[in-house]
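My questions will all concern the structure given below.
A single protein chain has been omitted; all remaining protein chains appear in their positions.
To keep things simple, chains are lettered A, B and C as they appear, and every chain counts its residues starting from 1.
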Amino acid sequence: MAFFVEVLVSGLLAGFMYSLVALGFVLIYKASGVFNFAQGAMVFAAAVTYAGLVSLGWSAWVAFAGSLLAMVVFALATERFVLRPLVNQPQISLFMATIGLTFVLEGLSQSVWGSEVRGLDLGIPDSPLELKGILVSKFDLVAAGTAAVLVSVLAFFFQKTRVGRALRAVADDHQAALSVGIPLERIWALVWAAAGAVALVAGLLWGSRLGVQFALTQVAFKALPVLILGGFTSIAGAIVGGLMIGASEKVAEVYLGPLIGGGIENWFPYVLALLFLLVRPDGLFGEKRIERV
Amino acid sequence: MIYREAGQFRTTYVADQRIFPITQDRVAMAMLLIVAFVVVPAAASNYVLTALLLPMLVLAIAALGLNILTGYAGQFSLGTAAFMSVGAFAAYNFQLRVPGIPLLVTFVLAGLVAAGVGLVFGLPSLRIKGFYLAVATLAAQFFVDWLFTKVAWFSNDSPSGTITAQPMVIAGLPIDSPARRYLLVLSIAAVLALAAKNLSRTATGRAWMAVRDMDVAAEVIGIPILRTKLVAFGISSFYCGVSGALWAFAYLGTVEPQAFDLQRSFQILFMVIIGGLGTVMGAFLGSAFMLLFPLFLNWVLHLIVRTELRPGLLSQLELVFFGALIIVFLVVEPRGLARLWQITKEKLRLWPFPH
Amino acid sequence: MPAPDTFPRLLIEHAQTRGDRPAIREKDLGIWQTWSWKQVLDEVRSLACGLHTLGLRRGETLAIIGDNRPRLYWAMDAAQALGAIPVPLYQDAVAEEMAFVLSNAEVRIAVVEDQEQVDKLLEVKARCPLLEIIVYDDPRGLRHYDRGLLRSYDDVQGVGRDLERSQPGFFEREVEQGRSSDVAVMLYTSGTTGTPKGVMLSHQNLIETGRGGIQRERLTADEEVLAYLPMAWVGDHVFNYSQGHVAGFCVSCPESPDTVLTDMREIGPTYFFAPPRVLENLLTTVSIRMEDASRFKRWLYARCMSLARRWGPAILDGKPVPLVARVGYALADLFILGPLRNVLGFSRVRVAYTAGEAIGPDLFRFYRSLGVNLKQLYGSTETSVLVCIQPNGQVKLESVGTPATGVEVRISAQGEVQVKSPGVFRGYYKAEGATLESMTPDGFFRTGDAGFFDEDGHLRIIDRAKDVGRLHDGTLFAPKYLENKLKFFPFIKEAVAFGDHRPFATAFVCIDLAAVGNWAERRNLPYAGYTDLASQTAVHELVRGCVEEVNAALAADPRLKGSQLRRFLVLHKELDADDGELTRTRKVRRGFIAEKYAPLVEALYASGPSVHVETQVRFEDGRTGMVQADLPILEAMIVEDEAARRAA
Partner (left out) sequence: MQGKVPGPVLLEVRGVSLSFGGVHALREVDFHVSEGEVCAIIGPNGAGKSSLLNVINGVYAPGAGTITYAGQTRRAMHPHAAAAQGIARTFQNIALFKGMSVLDNVMTGRALKMRRGVLWQALYWGPAEKEELEHRGRAEKIIDFLQIEHVRRTPVGRLAYGLQKRVELARALAAEPRLLLLDEPMAGMNIEEKQDMCRFILDANDELGVTVVLIEHDMAVVMDIADRVVVLDYGRKIADGTPAEVRANPEVIAAYLGVPTEADERAVAGAG
């Protein structure tokens, strides 16, 4: 029984890592109605930039600042050259533009920093910690803590501040927001920069666990089922969804995997999310879409 | 400028409903077919045939399929490669386990199997729309990848999951030389393109477009929404299945599941976007563009950068350019090359007048 | 059966010799509905029998009103088969004009196109007691109309088929009784000279003149023709109906009056006839559309057109042209001229005629440089049109060509053109006096036009005989000649010159709303409508430029130097047939205008700077309203002599 709890806890903690990535998606979708497929590539780009700067001899904090600056520059460029010309285009076009962005980011970061795998040490001990009879990895705890802090900051930002409310308005209808005088360009640049920061944090955490390599972009595909469960527009949904996916994936891997040949971690979350979608087509917390005739 | 439409009038609906009602277009199409069927196999080098034309045509068939699903029916899908791999493996197993089965029947059956899988993954499309549907098709992508690597039966217990396609023979004639393989794929592509064009201009196509543009209005007119979507999924997957089978048999010869991964789905999605959603010609233009552009890029980069490039840098830059191109196309002409071609044609018909 | 010398017999012969070839087409429901000669014969036979059952007898008249429709052309065939006389009327004529013709021609039965025409007939029913039956083709909106008066075209054909069954061969027997000297059609002239009169043209008049024209231009049964001109006009009747029946080629009817340009492009006619006004409107649309083109296209268009203007006519006439020019023209043809002909629908035109009024040199040269074999033609309703035709290769700007086959043309002492030919009409209906008056004792028809033969034997028409006048100092004053020169500018739609028994020549000018409007928009000059645009000083300057250019051209001809225009004014409204200022075919009714705007004419000769005018205008839906404005009297520079002109 203890073993099950241990698997469950490690799954939940891994779930936090997923929701961290999912958060980046939610941020951009909530503010601009754009499903940013390039979030995974941003995680990779941020991590590889950080690792690259460290290998150039920069100290940890300076490298962090450098990578953050890189992400902000990327956000400004995206807003200027991709989002602004595509205002009012159907969502499908914006979604495809982010696919284009994914390729640009992956290509750029690999051509700048090369594509060999780099280790990443954040100075967080990874030794297991004895807590009430079950082993828990310290690293997971720190990751979960960071995620929790980030989430509360963002939740406060969206609910309470003036800019937060403006963001929600923009998400509903670009043109309406523009007509009311909300400075769309500045808002979008801000949101993409924030998503860049979240991607950097996620990149560092995932990078230190899996190593900084191209595979990091696959992290985005872990986040998609989380979004389906939690809904695209709610931060709480991203967290709950992440936990559910993390836990169920670990449990399934341990118990269900061996029965049918293992390695099911790729498709299982999707099937789970799919079943969920059939029940609630707009996700757990997502806003119900009303179709007026 | 080239058009001489004066005197071309139509006295029957048959003539008016033709795919190419104007003589100049018919002549151009006829010449194109002659070049493709006669001149190219004779003149083109083996390299051009095998490295360029074969993949272009095979992927064009898959692009046609995706165009039907996303271009005409408006159902978004990221799982094209999954249906291709189903087609490839189904064809391999039919040839393996059913001795003496004619090649063309194998391809059709492979297509039908893929269509069946397509229908299953199309079911959710009634309740869920847009991005969520894209995610459902992603599930298909990962599930099929996993299935063909894990379950050895499909690859006849080969350790790495790769399969070697049996040699192709049609009515006793071995299809081995590049020219013959090219002609086989070309004729299948032509037939499927004609079928797609016919579907797009009849009730089926109109039903798709109605569901794409405004499904509530479509339902009120009496168009069965789920049936229309499923037909789109089925036919689209059929095209992808045939394309996958041809990829295995006519193009590469040996195929491993990774050949049909998510990158492949993205590649075909790019073809349809750049080529032009909602057009049959768009699939061919897009596929030609996606295969010729890297060569062009390679040639340009070598012109600029004299020194030998760092290994892998070229493919990285290729990625950057492709990504940038997608964005440029979405901004400049969201309906792709086919739309640009359509505008040029309209201008030529009105030449020298602007409107 | 003797050689076919009446239209019904020609129809029967075509049905036998080329029964399956297309005889007539109509763009309807998106495609060109086609009828072969056999089918036309069946339709005409059942209609003729039907009309007979309705009581149409030999010698009676049958009114035909509507756009160019196969079923209305068949009504002509059917009437002629019964020996009756078809009387086509202008479809856009107002009810009053129709009333006069219907009562004058004693019409009992009318075949009309649709509800619009039925309503007009019902409006004048009271004044036409003889009118008993109206046969309509398009039933739209007529379900609740009085059944006594109305019959549907299909019912009449149905009744006709019953008659055919009960008396087989009835139709053929009726056709048998037809003689080539019978009256085949009655066309009412637009009456520039007094009230409209019915011109009676026999089968022989139309068939022999038509056959002469066909042989001269080697026309065959494969010609394609677009019937877009009013059926009541002799232009449509000769070139489409009669020559169609003689040569056996196919006549195509456009979908509706406002789709003529697209239908023209689709059919691509090989044999084309257009009055100068139609060619002028086409040229205006070309120049307006080209003005909106990109800079490169405009530059290419200008280069090619200037090259074409220099060499085009010569190449078309087969004259020797330097190789460089020929290559240059071929390139221009590939890039601009060929596509332009194609977009306008002229690519397949082998022979194109223009007649009805004088054509401007620039307009005429434009089409010939484009490679369209446009030729001038002279004739009138009373002479079944074909009097003089410009032969291929000898096409000149000012002349109307040499006499057609079997036509004698002479100039009377007073300078009037007189014609004797098989085409000369059988006289005016119920107007013996007018008929005698129009013929000379030795059988020549007085055309009423002034003209002379130039050195190559080509006839030159300068004006209406009765309009040619004299200024105070005796110089020749040909108002039409001046007006045509003014109208050759795209900006001027209509002009009326005055000068007979006056010290100097003056003119009213009506601007062309489309062309001047486009010109004003290009200089973002706001205007609120025709009257406002016509009152702008900038527009007055534009017109002054045109008038002074005409004066310069007049100065070159010693006989006309004196009649340069000294003063002019820009009219506040368009001259309109509905206000009686133009005839149905848009010819200026000079007398009526001089009378209606007398105060304006006086102002031109007085010293005042402007004149106030208030006129009644009839709007499209029949309501009338008052339009008033202050028209400034404008001066135009007179060119003294040759040297001054070259210096200017």
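Here is the rule we go by: contacts are C-beta pairs under 8 Å (C-beta built on N, C-alpha and C of every residue); 3 or more make two chains touch, one makes a residue touch a chain.
Since the structure is predicted, the reported quantities are computational estimates derived from the model, not experimental observations.
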item	value
Options B:Ala171, B:Ile221 or B:Leu303, residue touching the unrepresented chain	B:Ile221
Among C:Asp42, C:Asp119, C:Glu255 or C:Glu549, residue touching the chain not depicted	C:Glu255
Residue among B:Thr23, B:Ser160 or B:Asn198 touching the omitted chain	B:Asn198
Contacting the left-out chain in the complete assembly, out of B:Leu103, B:Leu184 or B:Ala207	B:Ala207
Chain C, residues in touch with the chain not shown (by the definition above)	28-30, 140-141, 143, 255, 258-259
Footprint left on chain B by the chain that the document does not show	13-14, 16-17, 195-196, 198-199, 201-204, 206-207, 209-210, 212-214, 216-224, 231, 235, 278
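The rule we apply is simple: only the chains that are shown with their structure count from here on.
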item	value
Centre-most chain [mean C-alpha coordinates]	B
Distance from the mean Cα position of chain B to that of chain A, given in whole angstrom	32
Between chain C and chain A, distance of the C-alpha-averaged centres to the nearest whole Å	77
Euclidean distance of C-alpha centroids - chain B vs chain C, Å	57
Complex contacts: residues of chain A adjacent to chain B	35, 81-82, 85-86, 89, 91-93, 95-97, 99-108, 110-111, 114-115, 221, 224-225, 227-228, 232, 260-264, 266-267, 270-271, 273-274, 277-278, 281-283, 291, 293
Contact footprint of chain B on chain C as seen in their complex	25, 27, 30-34, 224, 252, 265-268, 286, 289-290, 292-294, 297, 300-301, 334-336, 338-343, 345-348
Footprint of chain A on chain B - complex, ascending	76, 124, 127-132, 134-136, 138-139, 142-143, 145-146, 149-151, 216, 266, 269, 273, 310, 312-313, 316-327, 330-331, 334
